[in-house]
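Here the structure comes first, spelled out in structure tokens, and everything after it is commentary.
Shown here: the complex without one of its protein chains, the others still in place.
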Amino acid sequence: MKSPLRLERRLTQPKKLNWLVPLISIAAALALGAIVLLLTGKNPLSAYHRILETAFTSKSSFSGTLVSATPLAFTGLCAALTFRAGIINIGGEGQFFMGAVGATLAGLALSGQPTAIIILSMVVMGALFGGLYAVIAGVLKAKFNTNEIITTLMLNYLAGIFLNYLIFGSTSYWRDPQSMGFPTGKQLQPRAFWPSLHIVGFTVPLGFLLATILGMLLWFLYARTRFGYEVNVIADAPSAARYAGMRTRWKIISVMAIAGAVAGFGGASDVGDFRHVLDAKGLQLAGYGYTGIVVAALARYNPVSAVTVAILMGGLTNAGYALQGPNFPSGLVGTLQGLILFTAVAGEVLTRYRIRTQKSGALSEVAA
Amino acid sequence: MSEKIAVRMSGIVKRFPGVIANDGVNFDAREGEVHALLGENGAGKSTLSNILTGLYRPDNGEIELNGESISFSSPRAALNAGIGMVHQHFRLVSSFTVAENVVLGDESTGTFLNAGDVAQKVEELSQRYNLAVDPRARVWQLSVGEQQRVEILKVLYRGARILILDEPTAVLTPQEADALFITLRAMVKEGRTVIFISHKLDEVMAVSDRVTVLRGGRTVGTIETAHSSRRELARLMVGREVVFDRVERKINSSDKETVLRVNAVSALDDRGNKALNDVSLTIKTGEVLGVAGVSGNGQRELAEVIAGMRHASAGTISVNEKEIPNGKVRHAISAGIAHVPEDRLHTGLASSHSIEDNLILKSYRTQPISRYSVLRRKAIQENASQLVEQYDVKTPSTETPVRLLSGGNVQKVLLAREFSANPKVLIAASPTRGLDVGAIENVRSHIVAAADSGVGVLLISEDLEELLSLSDRIVVLYEGRIVGDLPTSSATRESLGLLMGGVALEEHTS
Partner (left out) sequence: MNKRLTRKWLPAVAVLGLGVSLVACGSSKSDTASDASTTDTAAATADTMASTTDTAAPDATAVGSTSWDTNFTPWKDGKPVNCKPATGPLKAAWIYVGPINDGGWTQAHHEGLKAVQAKFGDQVVTTYKENIPEGPQVLTTIDQLVKDGNTVIFGTSFGFQDAFVTAAGKYPNVCFEFETGFKSAANLSQAYGAGEDGDYLAGMAAGAASKTGKVGYLAPFAIPEVIRGVNAFTLGVRNINPAATVQVVWTGTWFDPAKERQAAESLISAGVDAISSAQDSPAAGEAAKAKSIPWVGYDSDQNANFPEVWLTATTYHWGVYEVPRIQQVLDGTWVAGDYYGGLDDGFVKMATFGKLVSADTQAKILAKQAELAANSGSQFTGPIKAQDGTEKIAAGASASYGDLMGMNYLVEGVLGDLPKS
């Protein structure tokens, strides 16, 4: 082995790494980013200042960050739940779409009802549509041991085609019959719009608030209930789960249903909070489901962290839009965003492995 | 055996976070000797051999090879210097042939293999060292013993002068083990050095020239095997006197009621072949029923059917004469069936989870561990600290993952959980396999204590000594049938051995 450094798996993960590594990751990202910026003739300090300001520090910017974070919080939770259970559910995307379909149906059909009833119905229908859609892949995995990566991915495409059919390919209930030009969905009545909350000067979308509460509930579900305990054992030691009499198949289906419902909830929030219409094209371009997987991975599949990471991701996204312009190509913005994500993942490796140098026998740990 | 030192390790120190695995170990092996490295699990044997083969780097200390100080940067460097290791877990590509596996990773081979040459060379080696294996066979076709021979051939093919074997007999039948010992003798006769890692006293006595005993990461001493005894080695290894006598207990079960009844049970194995064929047996309260048999004759399926993990295709299981539903683990648990499975780390326990979580694996559905589907953290912690203390589990904390515990402590966690449910029946499958002497003693005393308190025990083991010393009665499984049922008093190693081999003893069959 020629490399002077090598990785050794840690036997235990020291607790301090949980906060130390992210800090060092961010520092490393900023340092690497500064090099890139200097090489391209930009001032790193002003760029960083702008990122911070446009993503987090100003009240209106942070409100925008929450807008971007909301769908990611839901899809991040969806991915975290299933990945934590050892199910590689790539289908948050399609489940999100279906949730939007269900919620729009409720929002349009109940337009005469009081706002609270409309919102509640949208949530229920969104969760139902997303949950049932995820259950398809769950049942296939539980009963026939079908690879859920493939099925969920296929179902994503199918959901996209279904959206196209509803808006472009048919005169469905969701399509605006008056959109004679480019086909669009039927707009919700303003009374079906989800209200934003104004908390100490920040505008918080109702969906974001609900996602935060949901994140805490799901954390409780996984960390403090029989259900969560069983899911954890099934994920890490399937044989022990069988030994303890856990109903593995049923649990797989349940986890998929819950995760799908969470993604579907996100679809409902997307319609109710922001788009107010079934936006077939916009939803497919957004890729919330896939970004959600990144969010979940960075959150180490912890539901509460997933919401936090969604905020960071939303901030990073918005800062990216704010930063770019004639003097700041969007490619450079993408490079900075990529660097930050890359160092975050690299930092994650450091919590599980440690670096040893070959030269000396002495233990030399990086980041610890 | 010459007096020339082939390898010397002095003052080896190796620390892991929170643990000192090697704390100043001194060790030397001569040319042409089988040198046993004896110690309980966790004594530092594996760490030492991993240092010698370049997998770890010592924090302190020195390695001399043929009198010259040396330091390895990788296993490959060690191999190039003539040190080869045969691991406990094989590193073979099962779809490749034996010959292909032997040359795999050998840099001296060019891009293209000359299959004929390699096969011929492998054949020569295997004849020279009594390592019977067909170089053209694919690895998946081989028995475990044959696969081990391939591992040894791999090391010999690269020209290793020093061979380290890590618990090589753990996976072998007694006959295969004997064949291995002949191989080892043949190798040392040529001046090679064999370092034989084990915690089994019998085989250390049988095969080694000298023994170095490790305990707690330190060298206890090196002695000539011929001048030692089993008892002395055991004392050095454990640090106190160890009694090997039969466990004495009151055998008085004839007038007691039947606690477990297995009635005409048949079952299939994972591949759908018939693994159990019309098996019937009964256990009375306080009785230990031994199940003997060569591995793979239905023992595993028998344990799983009783524990509800496997569907019986025919027959019934009753506890206290009450039939329990077929293939339902939860019903088996609530009927009072405790189960210590063979695969402790992956079936009996969720090894990456904490001790706390593992101790509730069967009670998490019930009060006080959970209420209204919510786990009660406090009750779980209390449960864990109480059991850890009661069963003397050595661990830094109850939150420590089970996989970080030593084998003996892993088994203690499992036993603690199973016994804490106050079972009526205990199924124990190879409960002492792979444990060191001290831990074996501990496990056996727990089983005996359980029986004494009225638990009916089904003890499945391949260790005849264990069966003979613990059981009241012994049944023999052969090809899924019970071919013998005899009181321990009238069983001998010989009679059991014949039954296990499928030779029916007319007077013993039930």
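By written order: A and B. Residues from 1 in each chain.
In the analysis below, a contact is a pair of C-beta atoms (placed from the backbone, for glycine too) under 8 Å apart; a residue touches a chain by one contact, two chains touch by 3 or more.
Note that the coordinates shown come from a computational prediction; the quantities given were computed from them, not determined experimentally.
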(Q) With touch defined as in the header, list the contact partners of the absent chain among those displayed. (A) A
Q) Which listed residue, A:G64, A:G228 or A:G245, touches the chain dropped from view? A) A:G64
Q: Give the residue, chosen from A:N164, A:T225 or A:T248, that touches the chain omitted from the document.
A: A:N164
Q | Touch criterion as defined above, residue of A:L155, A:A286 or A:L336 at the omitted chain | A | A:A286
Q. Can you name the residues of chain A that touch the chain not displayed here?
A. 54, 60-61, 64, 67-68, 70, 164, 168-171, 176, 178-183, 270, 273-277, 279, 281-283, 285-286, 317-318, 321-322, 324-326, 330
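Everything below uses one rule, namely that only the chains that are shown with their structure count from here on.
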Q | Centre-to-centre distance between chain B and chain A (centres being mean Cα positions), rounded to whole Å | A | 45
Q: Name, in rising order, each residue of chain B that touches chain A in their complex.
A: 15-19, 57-60, 73-74, 76-77, 307-309, 328-330, 332-333, 339, 341, 343, 346-353, 357, 360-362, 364-365, 370, 373-375, 377, 401, 404
Q) Given the complex with chain B, which residues does chain A contribute to the contact? A) 1, 10-12, 14, 224-230, 232-233, 236-237, 239-245, 356, 358, 361-363
